[in-house]
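Note sheet for the following structure.
Every protein chain of the complex appears in place save one, which is left out.
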Amino acid sequence: MIVTFDIIILVFLVIAAIISLSVKDLLAAAMIFGIYGFLICLLWAEMGAVDVAFTEATVGAGVSTVLIVATILNTRRKSTD
Amino acid sequence: MKAKIFASIAVAITGAVLLYAVTDFPRFGDPRSPANAGIGGGSPSASLYYIENTYRDTKVPNLVTAILADYRGYDTMFETVVILTAGMSIFAILRVLRRDDASGAPDPAPASSDPSIDGDHHRIIVGTTCRIAAPLIQIFALYVVAHGHHSPGGGFQGGVMLGASFILIALSGSLRDTLVRFGEQQYLRLAFIGILIYAGFGFLPLWVGRNFLDYGALSGLLMTSGEEMARSHSMLGVEIGVAMTVMSIMFAIFANLSTRGRLRGGL
Amino acid sequence: MQPFFQEAVIPHFNFWIYVIIMMVGLWSVIAKNNLIKKLIGLSIFQTAILLLYVSLGVKEGATIPVLDHHALTESSPTESSEGPGKKAHAINPDHYANPLPHVLMLTAIVVGVATLGVALALTQMIYKDFGTIEEDEVLNQIKALHDDV
Partner (left out) sequence: MSDHYPALVLLAPLFGALVIGLFGLRDHRVCLPVVISALGVSLLAAISLVLGVSSGGPIDYFVAGWKEPIGIGIQLRADAINTPLLVVIAIVALLAGIFSIRPAAERDSEKTPYFYVLFLLLCVGLFGITITADAFNVFVLIEVTALSSYGLVAIGHSKRGKVAAFHYLIMGTVGASFYLLGVGYLYLKLGSLNMQDIHAILASDDALADSRAIRTAFVFILVGIWTKMAFFPLHGWLPNAYSYSPSGSAALLAPLVTKVSVYVMVRMMVSVFGLDRLEANVEWGHFVVWLAIIAIAAGSTMALAQREIKKMLCCLIVAEVGYMVGGAWLGDPQRWGLTGTVFHILADALMTSCLFLAAGIFAKWLGALKLEDLSGLFRKMPLTAAGFVVGGLAIIGVPPTCGFYSKFYLIRGCIESGQWTYVVALLASSLVNAVLFFRIFEIAYFGKKTADSHGGDHGQDHESEPIVRLEPPLHTLIPLLVAAALLVLLGLFNGPVVEFIRTGLIETDAVVSTGR
C-alpha cells in the first residue's frame, strides 16, 4: 500500500464517478464508467487485493461496459440528465 | 425536481449515519484491527487462521483461491448460481422465441444507430486483429483458470476472459458467425454442466459419509497422496466448473442484450 | 478544524471517500431520470461497498495474499516432523493482507455484474414497450394507459 498513490486514485475515482453521472451523452457516460472501472481496478491492486483487481478488470471495466454499450446502441444515446 | 430534493434528503441522512460510524473505525491499514487480527481472547479470528493454516490444509499458496473454493466454497457455489440465475432471468425477460417475432408490435428503431460508424472496410482490419487475438486470449484465460492456485486468478477471472474472447469475436465480425460455432444450445448446456461439476464435486463426499463440499474425502477417488492434495485437485475441478458457467453466461448475456433477444443481426 | 482532520479524516481517509462515492451513487439512483444513468449509479453504489470491504482488509506493509514459495519450502520439513503447532510460526500473518474480504468481494463483484445484466435486459424491454428510457415519460405513459381502462 502506497498512501500517495492511494489518495491520487481515490480523488480520480470520485471525479470519474461524478463525470460519468453528469454527462448527457450515454455512450460517453458508459466509457467514463469503464475508466472508473479501471481506476478502481488499479486501486484494488494497490491495496493488495490482486484477485479482486483481476476480476474488476475483466468484469467491471470489460464486460459491464460492453453490456451497457450494447444496451445504449439498442435503445438511445441521449439522456435528459 | 421533487425526486432530486427527496434524493438529497435521503442521501444526507444516510451519509450522516455512515460518517457518524466512520469515526469509530479502526485506523486504516491497522494490522491489529478486529477484522485482520480478531477480537483477541477466545478462538483466533478466521483471517489469521487462513493465513497460518491454509497451506497446511490445502497445499494452495494463493489464499484467496483456497478460501474461495474450499473454506467458503458454499458461498462460491451460490455465486455461480447467481450468474446462472441472471442468465436465466435475462432469457426469460428478453429472449424472443420463434413465433412471437411476427405477432409483436414493431420495435421502435434504435435511435442511436449512426451510419458513419458502420462500414465494411473497417471491419477487415479490426476483424483480422481480433481473430488473431482471440485464441491468445483464450490460451491466457485457460492459464488463468489452471494457475489460480499459485497466482492471482481462478475460475471467475478465467471464465470472464473466455466469455470476453467470444464477445470480442462477435463485436469485430458478426454475431451470427460466432453463434454458428458456439450456439445457444451449446452455451446453455455448458452453463448447466458447469454448476453440475461444482455441485457434483460437493455431492460426492456425501456417499462416504462426509459433509457437503468436503473435498478431503475424495483422496481415494482422485488417487492423491493425502487429503490436502485431494483438496487442491478438487479446487481445480471446481474452478473449471465455475469457468464454464461464467464463460457461457457472459456470452449469453451479451448475445441477448446486443440483439434484443433475437440472436440475429447484432450490433 | 486541524485536530478534526488529524483525528477523524486522515486515519480513515479511505472510509471517507467510500462514503462520498456511495452517496454519489445513491443520489443518482434516486434522482436520475434516465434508466441507464440509474444503473450506472447503482454500479457505482455497489463498488463503494467493495471499497469499504477491501479497505478494511488492508495491512500496512503487507503484501498480496499469495504465500511466498521460499517461506513455504523452508518451513515444510519442520511441519511434517513437529506438527502444525510449529508451522504456525513460519508464516507471519502481518506480512499478508487479509484474504477474507477479497473473497467476499469477488462474490459481490459477480453479483453486481449479474444484477446489471438483468437490469439492462429490463431496460431494453421497457424501451421496446414504451419507446423511451426516461422514467418520467414511462410513468406518464403508464398513467395514460391506466386512465384509458
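Labels A, B and C are assigned to the chains in the order they are written; within every chain, residues are numbered from 1.
Operating definition for what follows: a contact is a pair of C-beta atoms (placed from the backbone, for glycine too) under 8 Å apart; a residue touches a chain by one contact, two chains touch by 3 or more.
It should be emphasised that the depicted structure is a prediction, and the values quoted were computed from it without experimental measurement.
The chain not shown here is in contact, across the full complex, with B, C.
Summary of contacts with the chain left out: across C:I17, C:A31, C:L52 or C:L67, the touching residue is C:L52. Against the chain not displayed here, chain C makes contact via residues 26, 29, 35, 38, 42, 45-46, 49, 52-53, 56, 100-101, 104, 107-108, 111, 114-115, 118-119, 122-123, 125-126, 129-130, 138-139, 142, 145. Hidden from this view is one chain, which touches chain B at 17-18, 20-21, 23-26, 33-39, 42-47, 49-50, 70-75, 78-79, 81-82, 84-86, 88-93, 95, 97-100, 185, 188-189, 191-193, 195-196, 199, 203, 206, 209-216.
Keep in mind that, in the parts below, only the chains that are shown with their structure count from here on.
In terms of inter-chain touching, the protein chains here all touch one another pairwise. Chain A and chain B have Cα centroids separated by 18 Å.
Rounded to a whole number, the gap between the C-alpha centres of chain A and chain C is 12 angstrom. Per-chain CA centroids place chain B at a distance of 15 Å from chain C. Of all residues in chain A, those that touch two or more other chains are 1, 50-51, 55, 59, 63, 67, 70-72, 74-76. Multi-chain contact residues of chain B (touching two or more other chains) are listed as 29, 62, 64, 68, 152, 156, 253, 257, 260. Against chain A, the residues of chain C that register as touching in their complex are 13-14, 17, 20-21, 24-25, 28, 32-34, 36-37, 39-41, 43-44, 47, 50-51, 54-55, 57-58, 60-66, 97, 101-102, 105-106, 109-110, 112-113, 116-117, 120, 123-124, 127, 132-134.
Listing the residues of chain B that touch chain A in their complex gives 29, 62, 64-65, 68, 110-113, 144, 152-154, 156-157, 160-161, 163-164, 167, 171, 250, 253-254, 257-258, 260, 267. Residues 1, 6-7, 10, 13-14, 17-18, 20-21, 26, 29-30, 33, 36, 40, 43-44, 47-52, 55-56, 59-60, 63-64, 67-68, 70-72, 74-76, 79-81 of chain A are the ones that touch chain C when the two sit in their complex.
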